[in-house]
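Worksheet: one structure, shown below.
Removed from the display is one protein chain of the complex; every other protein chain stays in position.
Per-chain residue numbering starts at 1, and chain names A and B are given in the order in which the chains are listed.
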Amino acid sequence: MSEKLVQIKNLVTSIGAGERKTHIVNNISFDIKRGETFVLLGESGSGKSITALSIMRLLPTAIKITSGEVLLGNKNLFKLPENKMRKIRGANIGMIFQEPQTSLNPVLTAGQQISETLNQHKNLTKNECITRCIELLTAVGIPEPTRRINEYPHQFSGGMKQRIMIAIALAGDPDLLIADEPTTALDVTIQAQVLELLKKLQKDTGMSILFITHDLGVASKMGDRIAVMKDGEIVESKNKNDLFSNPEHPYTLKLFSAIPSWEKRMKEGGIDATKRHDSALLKVENLKVHYPIKKGFFKRTVGHVKAVDGVTIDLHAGETVAVVGESGSGKTTMGKGILNLLDITSGDIRYQKNNLNALSSESLRKIRADIQIVFQDPYSSMNPRMMINDIIQEGMIAQSVGDSQKVRDEIVVTLLEQVGLEAEHRYRYPHEFSGGQRQRICIARALAVKPKVIICDEPTSALDVSVQAQILSLLKDLQKEHKLGYLFITHNISVVEYIAHYVAVMYQGKIVEQGKVEEVLKNPKNAYTTKLLSAVPHIEFNK
Amino acid sequence: MINYILRRAAYALPILIGVNVITFVLFFVVNTPDDMARMNLGMKRVSEAAIVKWKDERGYNKPILFNQSASGTKKLTETIFFQNSVKLFVFDFGRSDSGRDIGYDISQRMWPSLAITVPSLIVGLLSYISFGLILAFFRGSYVDVSGVILCVIMMSVSGLFYIIGGQYLIGKFLHLVPISGYDTGFNAIKFVILPVLVGLVGGIGASTRWYRTIFLEEMNKDYVRTARAKGLSELRILYRHVLSNGLIPILTGVVVILPSLFIGSLIVESFFAIPGLGSYTIDAINRQDFAIVRSMVFLGSVLYIIGLILTDISYTFVDPRVRLN
Partner (left out) sequence: MPVIFVTDSLIFLLLFGLVAFFFYARKQEHLSAPWRDVKKRSLAMSSAVVLFFFVFLGVLDSLHFHPKVETDKKSETIYSNEILSVLDILLNDLRLKNEKTYSAPLASYSFSKELIELESGKKIRDYPRLVYGGATLSNPENESRADIIKRISFGLLYGLLISFIVINLIIIILSRSRNETYTTTLHNCLNKKTNTHWFSIFLTISVVLIAIAILYNLSKNYHVFGTDKVGQDVLYQALKSIRTGLVIGTLTTLVMLPFAIAMGLMAGYFRGWVDDVIQYLYTTLNSIPGVLLIAASILLLQVYISNHADDFNSIEQRADLRLLFLCIILGITSWTGLCRLLRAEALKLREIDYVQAAKAFGVRDYKVMFRHLLPNVMHIVMISIVLDFSGLVLAEAVLSYINIGVDPSTYSWGNMINSARLEMAREPIVWWSLSAAFIFMFILVLAANLFSDAVRDAFDPRLREL
């Protein structure tokens, strides 16, 4: 069947009025056929989410549909009065969102929330309703549905919450399911399951899916046809095989080339694992971070949450050791524990022969200059009330780098230029910069105290793919120039492929496998590693 | 749950002791028992013997905090502080300085206080939540804007104005209900109407605005967007989703003040001549009757701590996330 289900024609949405009106979606047109998955691919700010919300007419109050039409069959959705549109929402078109944690009402049970859709659009008796709910929960793969139908959202994991969202959306038997980055917030292994589920449901019900994502691997896995969006416009729209075998638009090309991968690494001059003849800069032995669980009147410790459970790892100068794991694996806790930003339960952390645990707080302060950290969230890693100049100098002052204000100012200028910014940026405030630029400033801040080791805690996870490529490239260059050692924490295997020499796979607080990147990624020995690697969506297409 | 309550009650002990210490310090740093005796006995020239007798009767003949002349632990226990405080913890309030049984007085006077505060709370909650919901539903429209302005204006008027104005209006013009005083049993109803009404009008401004803000915050959350995507009407979203989540902060705010309902509003009781615990306390302060004051302070603190505990417990009832952990 290739009959057109939905046609979007010349959609324009904008924000602001009069002189300050800006188009968020700038005249896009596409159509979705029955039974197909149409992917809107783009980075943040491309307007893909707003397009989806426009179809549903669920835009936030500040954003308005300026012109265009959306035809469902032959009905123009934009011309419908609100009460008729409500009959379409949930019944003909269903939608699932990105954040399963907050998208479900915390005080209603799963069953109640699914029944709401059923009661709104279908005429069922109470018992029929319950039966249908259980059917839906089974269809989306929730085990023990009869029991779990009465449970609250917080009793389900992230992946399961998203399945419930899918069940709610399916309850109305929609012709079109709009999925707005449904797996972006989920772990890789869970993501694979949810994507499988969506494909199966599509085959079973014959519905169309409008799938929105920024991940090319996911796009290639799910999409029959893909449209690439940039700045509110569709720059290229082809079916999957054509797009991946023959991308034409410069933006698409740029997007493809930005993806980190082994091939890209080889192309840029493969960084071989350095011969580890020096003694290790950083040697972590049997690190444990346990949190006690206290119960009872006297708050006795009945057990422990073992966030980090015996981790041993080495880092040498000039190399990148990647620590890979999903959420809850303990990788961030390990990073903070090494820096003494939280208390560790036991273990040795040696930096150049000094056991960091045994040091007095004064001596530890002095060593802090050598081990620095770059955080994940570029928005919360800098004090919004401080100028860039002061932010970068704060560490210098604390570590007595640079004897006078003048010397320090000069260092700041050099650093900013090193990370690709300009000298005059130092008089600006963080909110004036983009995410990628902020990360560069954070790197400059870390470099200011001349560290030997930098712990990178998911530094590019919150950035767009093209920006990520730039930051990774910058990190690589800096490593070469200053012989820095990176402890690179990430959940993204492609990044590991691209930047790391050694990799350690963490699962539930333990390192299940570690070694040279080529060996671990090509020949994984541990079952979890294999599962992790196979879950990563790679770009697949037929030429 | 029981463990939790017990632990909180144990934590309350040092607080109550601290409260007692402060009350003592405030009173006795300034007033020696001799002064108190003189004031109570009232006459211009009071003989030493009369003072000593007065103090003896009430146990004020001992040192305040520390008894040098006693031995061992009696150094601490044979003091006014210890003697007075210990009894409080078993809720034996003793006698007031004018000789009445405080415990009895409290048990009599708490009913009038409750007769005013409980209806005020219920009527207030129902009205303010409804108004807040209405304003949130019509957000941005003229109804909302004028509603908010009205709230600000009403908030800016002194509560005294509502009380005095209300009494004047009813007293001079409408003659619907009596403007002050109290009676027992069902007759109390007509005395209660005006204070409750005045309290309602006086609190509309601030409460409606606060509830409106809470509801608006909930309306901006993700799960409301999901509900809209299901095709639900705004009205249904409001009362099924927004209200049920908004009630969490609202109810917990209400529960905190529940215990203090016993004490009543000191002001309202004074103006409307309600013989409740609030006016009891005010009178005691004016008469410098220390025994009553320390009892009421202690009672107030106990009720406050109970309020804190109840707040935590109420979380478990309204918020399933807390309940099932």
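Here, contacts are C-beta pairs under 8 Å (C-beta built on N, C-alpha and C of every residue); 3 or more make two chains touch, one makes a residue touch a chain.
Since the structure is predicted, the reported quantities are computational estimates derived from the model, not experimental observations.
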Candidate in contact with the missing chain, chosen from B:96, B:226 or B:281: B:281
Of B:52, B:114, B:150 or B:267, the one touching the omitted chain in the full complex: B:267
Touching the absent chain when the full complex is considered, from B:4, B:89, B:161 or B:317: B:161
Among A:78, A:262, A:291 or A:429, the residue in touch with the chain that has been omitted: A:429
Contact set of chain A toward the excluded chain (per top definition): 336, 339, 341, 364-366, 368-369, 372-373, 375-377, 380-386, 391, 394-395, 398-399, 429, 431, 442, 445, 449
Sites on chain B contacted by the missing partner chain, in the whole complex: 14-15, 18-19, 22-23, 26-27, 29-31, 35, 152-153, 155-161, 164, 168, 172, 263, 266-267, 270, 281-282, 285-286, 288, 293, 296-297, 300-301, 304-305, 308
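Note that only the chains that are shown with their structure count from here on.
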Distance from chain B to chain A - Cα centre to Cα centre, in angstrom: 50
Residue ranges of chain A touching chain B (in the complex, touch as defined): 56, 58, 61, 83, 86-91, 94-95, 97, 99, 102-108, 116-117, 120-121, 152, 154-155, 165, 168-169, 172, 296-297, 299
Touching residues on chain B, where the partner in the complex is chain A: 3, 6-7, 140, 221-223, 225-233, 240-241, 244-245, 248, 318-321, 324
